[in-house]
Structure formats: C-alpha cells, structure tokens
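Left out: one protein chain. Kept in place: all the others.
Labels A and B are assigned to the chains in the order they are written; within every chain, residues are numbered from 1.
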Amino acid sequence: MFVSWRVKAAFIGPAVAYFGVFLLVPVLAALGFAWTRWSGIDLAQATWNGTGNFTALVSDAVFKEALVHTLTYVVVSTVFVNVIGLALALLINTRVRGHEALRVAMFVPLALSPVIVAVLWQYLLGPYGFVNQVLGSVLGVTDKPVSFLGDPHLAFITVIAATIWQFAGGNMLLYYAGLQSLPQERMEAAAIDGAGWLSRLRWVVLPHLRPTVAVVVALNLIGGWKVFDLVYVLTRGGPDRSTEVLSTYLYEQAFTLNNVGFASAIACVICLLAVVSTLVRRPIAGVEY
Amino acid sequence: MSAIEQGIGAGGGRASVRRRAGSRDGIRRALASIMCIGIGIVYLLPLLWVVTLSVRGRTDVLSLRVLPHSFRPRNYVDAFTQFKLGTLLLHSAFITAGAVALSVAMSVTAAYAMSRWRSRLTEGLFLLILLGLMVPPATMIVPFFVVMINLGFYNSLVAVILGEAAFGLPLGILILRGYIDRIPPELTDAARVDGATPWRAFRLVALPLLRPAVATVALFITLSAWNDFLLPLVLLPDATSSTITVGLASSVGTYGQLQPGLLAAASLMAVVPVLAVFMAARRYYVGGLSAGALKS
Partner (left out) sequence: MTNDERRAPTRAGRRQAVPEGGVRMDRRELLRKGAAFGVGGTLTSSLLAACGGGGGGASSASGPLAVWTQQAAATGYPTVFAAGGRRVVANGKATSYRYTTVEPTDYNTKLKTACIGGLPPDVCYMPTDGNYPAFVEANLLAPLGSVDVELPNVTPAVMETLKVNGTRYAIPLDLNNLTIGYNKRIFAKLGLSVPRTFDELLALNKPLRAAGYQPLALPVKDRWACSDIFLACLAYTDPSNGQALPKAEHGELPWTAEPFVHAAEMAERLQKSGLLADGISSLDVLGTITLFGNEKAAMMYPVGNFFAGLINQANQTGFEYGIFPVPPPAAGVKARATGGAAILWAVPAKAKNKDGAFDFLQEMNKPRIASLLLSKGFIPAGPYTNPPKLSGVLADMLKLQPDVARRGLYVPAVSTALDNAMTALLGGDGSASDVIKQIQSAAA
C-alpha cells in the first residue's frame, strides 16, 4: 500500500523533532564526554582524552566487579520478573472474584517512590527489623540477627528480591494487555480439537504472546542495565562493593569524584549493553505478523 | 471449555463468559480466587507494615517494636500540612498529566509509522530515540539542564513537563511499537483499499484496537513521571513548591528530622493519585481484537 513520504514524515515527525530538541544533545553529550577528561564543573576545562577512559575501564577492578554484578542482577531479575509476571497475568485473566484485588496489589509497589522504599526495607530487614524480630523472638529460628543488607552475599540477593517485588507488577500489566488481544476463537478451536489446559498454554497462548515477551524482556534488560535508584537507596553499592552496579559506580565517579569522562565511559558501556539487549527482540518474537 | 481455561488466553471482557455447570469448574474458580487474594495479601505485607508505621506516635515510630503501641492517625493531617502535600500533589499531578498527554500523543503516531512503514531510516531513528531510554539519567542531567536553560525553561512546571515527556517518549515508542506490530496489516489495508487516508485508517482502525496498549503505556509514563526525582530536583529550585518526590526527600532527609511516621503517611498519600489513575485506566483494557475483527 503506497503511502507518501509526507504522510510518513507527519506521523514520525513530531516525536523525532521533540527528541532532537530535548534529548539529542544530552544523549550525545553523555556519550561524547567519554572521550574527554572533565571534572564536570567548568566546561572550558574539558580536555581531549581519546580512548584513555576506555583503557582505564578495562583495567579497573571495581568496574569489572560492577559489570559482573550488573550482569547477574539483570539476568536473574529478568527471569523471575517475567515468569512471575506472566503467571500472574494468566491468573488475573481468569477474571475470578478477587482478580481485581490482585491487580491492585501488584500495582501498588510500582507506584512507590525510592524514598519510602528505602525506609520500608530498612525497617523490615535491618538488624532489628521486622523480619529479624520475627525470626528471632517469634519463631526462634535464629539467635543472631540476619544481616540482610549488611552481609556481602545476602545483600545482593536482597537487592534482587526487592527489585522483583517492586517490578513484577509492571510485567504482569504488560502481559495482561497482551493477553487481551488473543482471539477467543483460537482457544475454542484448540479446545474443540481436544487440547488440554497446558497444551493450550503452550501452543496457543505463548506463541501469541511472543512479540509481547520480546518487548517486555527487552524493557526489563534495558532497565536492568541502568538500574540505580533501588540499589542506591538500599545499599549504596555496599557493603564493600558487593552490590555495586554500573550505575552506582558511575554516580560515584561523576558526582563524588568529579570524574565525568570516566563516568561517561561507563555510560557508553551501559548503552552498548542495552542496545545489544534490544536485539534479542527479533529472535524471541519469532516470525512477525 | 471452563471459565478458567477460557481465562488463560481468552480476551475481551465483553465476550460472554461461558460457564459450564459443574462442581469441578466451581472448585477451580474458588481456588483461583483464593490464590488471587492470598498472593495479593502476602505481596502487600510490606506495605501493610508501612501503614502501621504511619499511625505511630513520635517516639513509638523510632522504637523497634514490631507492632505499634500507639495510634495516631493525626500523622496524616500533620504530614499533609507540614510537607504542604496539597501543593506538592497538585504540581506532581499537573506535570504528570501534561507529560503523559504529550508523550502518548507523539509516541503512538511515531510507533505506528515505525511499525507499518519500516525502513532502514525508521529503524535507525528508532534506535536513536531508544538511546534516550538507555543512557543513564545521571549522565544526561547536566547537559539536559544546560539545554533547558538555553531554551529559556527554568523554574517552571512546564519545563518539567517537557522534560518528563522527552524521557517518556522512548519508553512509549518501544512498548507501543511492540503492540502495533501485532495488529495485522490487513485491517488497515482494507480501510485504505476503500479509500481511507492513512490517517483515517490509523485513527479508525488501529487506534481503537490499541486501547489496552495505550492505557498501559499511559500508566507506565505516569509512573515514570510521577516518581521521577532528578528532573524536578534540578529544574525547580524550591523544594517546598516542587513535586512530591523532591518535597518528601528534602523534608525528611536523614539529617533533617527523624519522623518516619510522617514520611510513611505522606508516601502512602502520594501513592493514592497514581492508584486512582490505575483504577480509571482499567476499563481501557477491555476490547481489542477479541471483538471479532478476524471473522473473515
């Protein structure tokens, strides 16, 4: 079907123009400063540094640690958030009594701002927090408080758990929206052909959802690579860098150490990883319509 | 086909729910209901804890007692007046509404174009805009601020609206493009064949089918704009007339005061508007292809 380029431009124009005005310069600047050495305060003091920041990155132990942490974080949280989100989306799609309640319940954590989340988890998981008091006095399971956020190994798991708790609801909503477009006829046809519940799930629902899964997973991955708020308020990257992720390290470099060039190099790495992540959309989505 | 099985993949609330009389179905439904409510409660336990925190007295809030020993619902009133929540909420709402309207309007048309009329150019533009989603905000905030200053936007809510819309744009396009990809081109082609302009085809055929998707995207951009911290922090100099995220953070900074009770109350009140948007957006989830468009 022929569509003139003018029409196409009219559709895509506003977004591109808006991006060009407001976001293009910051994006280019954020990535461009990776090639400079700059303290971030006086623009006139920025000097060219070539690939110096990148070579420094490669030999930086903390960066490598942060990279490994972020990778683990991204993979584990994405898997869980998608499995839980999809399962719950299927559950609320049954429209049984109570599904509204679950929908609202899963949504509320998404609406919380980092400030209260920090206080929340501190109170719950601190050495004298709710969970420890229950474990200790009520259940009598432990005699020393479990240091959820203070023990290097536990802290990482805690951060991932907090992420899943807060963001599973988002995936659920996205999958639920995707499920709305599954035509009833297909399910009926499959039922007539004698397919059971599980088979219908596998052969009708999941293939239909593949493109949605592709977008959702890509979204999760992108968000995971640049995760900052939650980790920062929970542990600030500690204890002892055990929960240091790329963005917290970037923040320290940019705003505490005034090392904007190096921080921008980290930003480039995050960006690269995110771009690569969007490429998973095609294989997951399979054949498009 | 039981209602349960129908639910796993059957779309459209308006499609009739065929119920098969039989105890097995009833038990399954009951089980599913119990699961829903059970999971919901367990999931919300941390939040229920915050609620108990929000009604504690001043010293009780800093005690380590699991359950509250005082009941002070006045915390909510105090939080409202002390943190000027009325102003903060109004500002946040204004900014979020503006950002969502602006962002969704631009995203949906752009996503449609990028999905329907794919070319190397549109793919390139897509990736470029997506960069806005991928670059960590911390590195973009200073250049962004300089851009806004040079454009003359500072110390106004409009500046924050423009900023939030800019950051919501990539998110909207990414999600919407995914949903638009799944609308069969035959539908819009049929409209075009009959002489409709591309715009009419888009408006009359595609848009109605995208209701759930648009509602979802609007919800996500609402969340992103409502909870955003960096943008209002740098664009609005005065914290007491800023947005709720900045206002709360500055009022209860750790070196300022230890009033977790008021903070809990204020944070819960801050969730309410977003929750209201969510509830309002629910009905847009109904509809879509299930209406029988593929009866050909």
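Assume contacts are C-beta pairs under 8 Å (C-beta built on N, C-alpha and C of every residue); 3 or more make two chains touch, one makes a residue touch a chain.
The structure presented is a predicted model; accordingly, all values stated were derived computationally and were not measured.
Trainee: Among the chains present, which touch the one that was left out?
Mentor: The undisplayed chain, in the complete complex, is in contact with A, B.
Trainee: For the chain not shown, which residue from B:L102, B:I221, B:I244 or B:V271 touches it across the whole complex?
Mentor: Checking the options B:L102, B:I221, B:I244 or B:V271, the one contacting the hidden chain is B:L102.
Trainee: Which residue among B:M114, B:A159 or B:A281 touches the omitted chain?
Mentor: Residue touching the absent chain, from the options given: B:A159.
Trainee: Among the options A:P109, A:G126 or A:P211, which residue touches the chain absent from this view?
Mentor: A:G126
Trainee: Considering the entire assembly, which residues of chain A contact the chain that has been omitted?
Mentor: Here the touching residues of chain A are 39-43, 45, 119, 122, 125-128, 144-145, 147-152, 155, 235-236, 238-241, 252, 255-258.
Trainee: With the missing chain put back, which residues of chain B would touch it? List them for me.
Mentor: Looking at chain B, the ones touching the missing chain are residues 14, 58-59, 62-64, 98, 101-102, 104-105, 141-142, 145-146, 149, 151-156, 158-159, 161-162, 190-191, 194-195, 203-205, 207-209, 211, 229-230, 233-234, 237-240, 249-260, 287-288, 291-293, 295-296.
Note that only the chains that are shown with their structure count from here on.
Trainee: Centre to centre, by mean C-alpha position, how many angstrom separate chain A and chain B?
Mentor: Inter-chain centre distance comes to 15 Å.
Trainee: Which positions of chain B touch chain A when the two form their complex?
Mentor: 1, 3-13, 15, 17, 29, 32-37, 39-41, 43-44, 46-47, 49-50, 53, 64, 66, 105-107, 109-110, 112-114, 116-117, 122, 125, 127-144, 147, 151, 162-163, 165-167, 169-171, 173-175, 177-179, 181-185, 189, 192-193, 197-199, 202, 209, 212-213, 215-216, 219-220, 223, 226-227, 229, 244-245, 248-249, 252, 260, 263-264, 267, 270-271, 274-275, 278-279, 282, 285-290, 294
Trainee: For chain A, which residues count as touching chain B in their complex?
Mentor: Against chain B, chain A makes touches at 1, 3, 7-8, 10-12, 14-16, 18-19, 21-27, 29-31, 33, 40, 88, 90-99, 101-116, 119-121, 123-124, 128, 130, 133-134, 165, 170, 173-174, 176-188, 191, 197, 200-201, 204-205, 208, 211-212, 214-215, 218-219, 222, 225-226, 228-229, 246-247, 250-251, 254-255, 260, 263-264, 267, 270-271, 274-275, 278, 281, 285, 288-289.
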